[in-house]
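One protein chain is absent from this view; the other protein chains keep their places.
Right, chain A next:
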Amino acid sequence: MASITLKNVVKRYGSGKTAVPVIHGVNAEIKDGEFIVIVGPSGCGKSTLLRMIAGLEEVSGGDICIGDRVVNNLEPAQRDIAMVFQNYALYPHMTNFENMAYGLKIAKVPVEEIKQRVDKAAKILELGHLLDRKPRQLSGGQRQRVAMGRAIVRQPKVFLFDEPLSNLDAKLRAQTRIEIQKLHHELGITSLFVTHDQVEAMTLAQRMIVMNGGVMDQFGTPEEVYNTPATTFVASFIGSPPMNLLKNAPGGKPGQILGIRPEHIDIVASGGWAMEVITVELLGAERLVYGTVGGEMVTVRIEEAHAFPKAGDTIRIQPREERRLHWFNAETGKRI
């Protein structure tokens, strides 16, 4: 079985008194066959976490289990995993076929079976005609597919993706995202996908781990993370434009932060809060109104159909529904 269990995983660089902790105790249970995205800003520890699961970094504390085996002390090759890197990491002097076959060759898989597996992976990824070329003759997207092919042929228990789309241009990124989803659908292998892009996270994840400063802030489905963010960080990280966070919201208690998403605010004729408009951005299908409420910056998103105010106007805005209000403790940042 290919579930993954993280028990209080800690990572420190250095030792003794001068050790720098970068991951402060992550706990998570990932079920067999799930597609999990680890998302967070640069430096939050997501790649470090992935590399610890891969075996490329040592675990300073806690346990990592793949299936029912504790894998802390196992070499990457013994963990039955496969990894796709941001920079593809293909062997430049080998043909694409040899690139995909290398791991199997080392594992002494018989030649016929190697050919079978590589051909099958090439078919899924539409690489059949490129097998005899070298990586440098391929485009970025094709190289990434070869890298994925290399991962597939190993038939591992877990796929690990380390920001694989970051080196691709926007169009290719969207295409490859869909291919990864298709792949997961077909093969159903437990996958861990690291990214800093919240759009990738929201579209690919069955559940996602939102990391901030080495701490796992929330572990939930995209809906849960969007509708009930656990901390102010998660609230402002997921969703674009980011959620409005007001320290002195009208109707709020001191020490509390109110969160309300721009898309859940309506402009009303009367009642609600007074907002002074600073600028309006016209994005075609929608408009973004930037202004201040009680001195704090607020963004409101309105549909194309509605009339929009001008800079300098004072308008009245109101949250659409009670359940769209999120209250957070100002000190800890956690949801109340």
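The working rule: a contact is a pair of C-beta atoms (placed from the backbone, for glycine too) under 8 Å apart; a residue touches a chain by one contact, two chains touch by 3 or more; residues count from 1.
Convention: contacts and distances are computed from a predicted model.
**Student:** Considering only the chain that is not displayed, what protein name does its UniProt record carry among "Urea ABC transporter substrate-binding protein", "Ferric reductase", "Heme exporter protein D" or "sn-glycerol-3-phosphate transport system permease protein UgpE"?
**Tutor:** Listed in its UniProt record, the absent chain's protein name reads "sn-glycerol-3-phosphate transport system permease protein UgpE".
**Student:** Identify the residue among A:T5, A:S60 or A:N87 that touches the chain left out of the display.
**Tutor:** Result: among the candidates, A:N87 touches the missing chain.
**Student:** Just name the one of A:A28, A:L56 or A:I124 that touches the chain not displayed here.
**Tutor:** In the complete complex, the chain left out is touched by residue A:L56.
**Student:** Need a quick check: the contact residues on chain A for the chain that isn't drawn.
**Tutor:** Its contact residues with the unshown chain are 54-56, 75-77, 81-83, 85-87, 89-94, 102-103, 106-107, 136, 150.
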